[in-house]
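In this view, the complex is presented without one of its protein chains, the others remaining in place.
When the chains are written out, they are named A and B in that same order, and each has its own residue count from 1.
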Amino acid sequence: MVSTSSRSRFGTSQILFGLSVGILVVVVAVPMLLIFFNAFWVNGHFNLVDVLKVLRHPQTYKALLNSLVLSAGVTVTGTIVGTFFAWLVTRTDLPFKKTMKLLFLVPFMLPAFIGALAWKMLLSPRAGYINRFFVDVLGFDGPIFDIYTYAGIILVETMYLFPFVFIQVSGALERMDPTLEESARISGADLFTITRRITIPLVLPSILSGSLLIMLYSMAHFGTVAVLGVETGIYNIPTLIYEKIHQSAGSFDSIRSATVLATVLVLTAALILWLQNRILSKGRYQIIAGKSFRPTELKLRAWRVPMFIFCVAYIAFTIVLPTVTIFLVGALKTYGLPFTAANLTWANYHHILFEWDLTRDAIWNSVSLGFSAALITMFAGVIISYVIVKMKVRGKGMLEFLGMLPFSVPGSVIALGVILAWSGKFGVNLYNTVWIILLAYIARYMAFSLKANSAALEQVHDSLVEAARASGATVWQALKDIVIPLVRPGMVAAFFLIFLPALRELTVSVLLYGPTTRTIGVAIYTLNEDGETVYSAALAGIALIIIVLGEVLIKRLVSGKNNS
Amino acid sequence: MAYIELRNVGKRFGSVAAVDRLNLDIAKGECVAMLGPSGCGKTTTLRMVAGFDDLDEGEIRVGDKLLSSSEKKYYLPPEKRNFGMVFQAFAVWPHLSVFENVAFPLRVRKLPDAEIMARTEEALRHTNLLAAAQGSPDDLSGGGKQRVALARALVIRPDVMLLDEPLSSLDPHFREEMRFEIKDLQRRFGFSILYVTHDQSEAMALSDRILVMRAGVVQQIGTPLEVYGSPANRFVFEFIGLSSFLQAGLSPSGMQIDGVTYPWPAGLKPPAELLAGAAALLAARPTEIDFVSEGGVRGKVLQKAYLGETIDYRILVGQTELRVQKTRRVAGPAIGEHCGLNFTRPHWYALT
Partner (left out) sequence: MASVRIEGVSKSYAGRSVLPSLSLEIQDGECFTLLGPSGCGKTVLMRLIAGFESPDSGSIAIGGEVVASALTGQALPPDKRGLGMVFQDYAVWPHMSVFDNVSYPLKLAHTPATALQERGRRAIDLVGLGGLEARLPSQLSGGQQQRVALARALVSEPRLLLLDEPLSNLDANLREEMRFEIKALQRKLGITILYVTHDQEIALGISDRLAVMDDKGVLRQIGAPQEVYEHPTDDFVFRFLGIANFLPVRRDGAAFYIGGSSAAWIGPAPDKQADQLSAGFRPSDVLLSRSGEGLPGVVRRASFLGAQVDYLIDIAGTLIRAALPSHECLERGLLFVEGESCCVGLATVQWFIGDMASGARV
């Protein structure tokens, strides 16, 4: 720890600590606590009976069951898909592996609910283009696949969530010390035995870690189920919460049901994270290599080209097809028309971007909200990280806990908490304003900022600051000349880590929006709900362009900084 | 009859010859160390013997069995070669217990359970690991993990052990102890060892013979004494042990240093092919240069560092700083004094 003269430290460190606690309590702790209070406290008494009543209501426990079934299904399929592709890309002689690896990460960039929209347009039982093609053109009796089913939801979510597993497993397989497998070979084991008894067990923690992330994300996910499940009455917890809040216009009972649901969701999420922690701490083996010999590759031989085609087909199917559909539908004059040149027009895009207030406001809201949330969280994150990493104060464990807490709390719960906290309870009513969304975003993304900034700060070893002091720099000069320049890349990373997800998110803002405070995600969703499928698609297309541009810009900026 | 034979073994990476026409015979029970700077080809050679990389030229045999041959287009994969191998980073599997780690080669060979039990216990006993057998390797120190790797390599009772820098990841204090443990095991079981290292004192302490490599080419193969005392060329001289060099003009009556002619050190003339030239390089070990009160090459003491057991001198001879090392019991001149140097075991090399 860096010490300055023990007297002056007292003032600065206490201020910083107090500020950090203040931010985290107001933004994170209060909303969370209010949810629990609301769920369990009725008229000043701790009340479990009403809670159970809510839980026993068929609507509620059905939603709970659905959440479990859906996320379990997505987890299983996502894990299989992710592990398979990870293995293909790191351990075989698949052609163009580097490109494939990048392409498999693209689904991460596409918001799942936009994907769901696209698939609805393709595979809804009566109006979906693919189904219509089979029925009208090929003469089938009925749709070949109904997307408004459990299977449909699971399929769509898998497409966009498998990268969680893919990233973890391909990373582990790539960085694994090759001598772990070589020593098995020299001990007499063939490739099959090595894979079964050495490679898979060592990589299992990464697989499970990725799986649990998929499960966590799927349980907390609003968009896909909202788009695909609502027709046939498939609710999960986030969509049921939305139903309660928006359809009830603030009735006491509905809010209570929502908070009970939120509590269940939080507990499940906590359980999942605890499991993940257990697995990682017990099983995360030190398997990273120092030297750089390549691991042995499996020769696919006859399977080489077919596998390559399969991968390309998969990407075409899951990424290219929906994206193209979105853009094409967005250009249709009317939904349902076939895709001929006569039926396509730029007018929709023009209307959305330059004429229609609803969409223009939505774009503006998302951009400004994302920007502000990122900026505020970035600065708050630096201060709080500094206190946690560099200062010797009591109670910073609590700071760390508070900061990382929202990471495990699903977006719907954060939104709900923020509603409870800032709708007049403390004399401040921010409901239906942009500010309530901003507060929710800050709470949601604080953990990302803390992680990025802590990592950057940890790189700034104390000796770097002490060397500056020994060279003649005062505390402030050392901060200005040494600490801040070295922490800046982490801060920038934090900014973008928050800006892009905030720009495209739906789960939080859908519970908080008012007539003039729609975000892009909300606008796309509500347009679809209102039957304005074409405009919904057009806006989705524009959103995709903004997102991709953003991602490319970041990569350019980040790698540019790394190279200089 | 050699037990391990490497005949004209070669390997190319692109246009670079990583290993060039290497010939080596290792007898049964012999320990041979391959020594050289990083990138010299020693690890590549070891990997070819193990079978992880195939050779481009030549042949490798063990016993009467052919392992790989470029001519006959024959290649036996590593899992069929029955070697014991120990890797630099131990390569001990963290998800298996110490016992299962060591038993693995036997389980893969599908031996009966009772035999697996007995032989694994034997290997654990020889490496002092019986007490830790049921635990995880992660509970052990670096040295402990290395013993697990050794036990696992020994359990199949190999005739050949391949060791790839096995001690370089260990604490310096521990390395010496492990060196002797490996030597004891070799004596007890009688296997041959092919050992790769960049640490010359380790190579000298452990091996019966040393192979010195540079840029894929074998420089010398000999006993530690031969390689240290009679290095084949300047590279080997410099690579093994400390060295001091002095450029000397050559005249019929002796060597010329800094304008003065001195008689040939130790009465030994440089070899004929060097005598033909005008100048050559006089090389000596810092410990094999004596201070003399009369005669000797004139120099001035620039630095004198008392290092405890030894005293390290830097002597200025002409324009060259020469390093001389004596034990502390030799008084030696003080800093700034002039002195005379006598080279007791000089080596001569060409200038370039």
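Quick notes on this one:
Please note the rule applied: a residue touches a chain if its C-beta (ideal position, glycine included) is under 8 Å from a C-beta of that chain, and two chains touch if they have at least 3 such contacts.
Fair warning: this is a prediction, and the values are worked out from it, not measured in the lab.
In the full assembly, the chain not pictured is in contact with A, B, by the touch criterion defined above. From the options B:K73, B:H173 or B:R329, the residue with contact to the chain not on display is B:R329. Residue in contact with the omitted chain (choice from B:N8, B:S97, B:S169 or B:T287): B:T287.
Counting over the whole complex, chain B has residues 180, 200-201, 204-205, 224-225, 228-229, 240-242, 285-288, 303, 305-310, 312, 314, 325, 327-329, 344-345 touching the chain that is not drawn. Seen from chain A, the chain kept out of the figure touches residues 2-6, 461, 463-464, 466-474, 477, 481-482, 485-486.
FYI, only the chains that are shown with their structure count from here on.
Centroids built from CA atoms put chain B at 54 Å from chain A.
Touching chain B in their complex are the following residues of chain A: 177, 179-180, 182-190, 193, 197-198, 201-202, 283, 285-287, 289-291. By the touch criterion stated above, chain B contacts chain A in their complex at residues 50-52, 77-85, 87-89, 91-95, 104-105, 108-109, 138, 149, 152, 156, 162.
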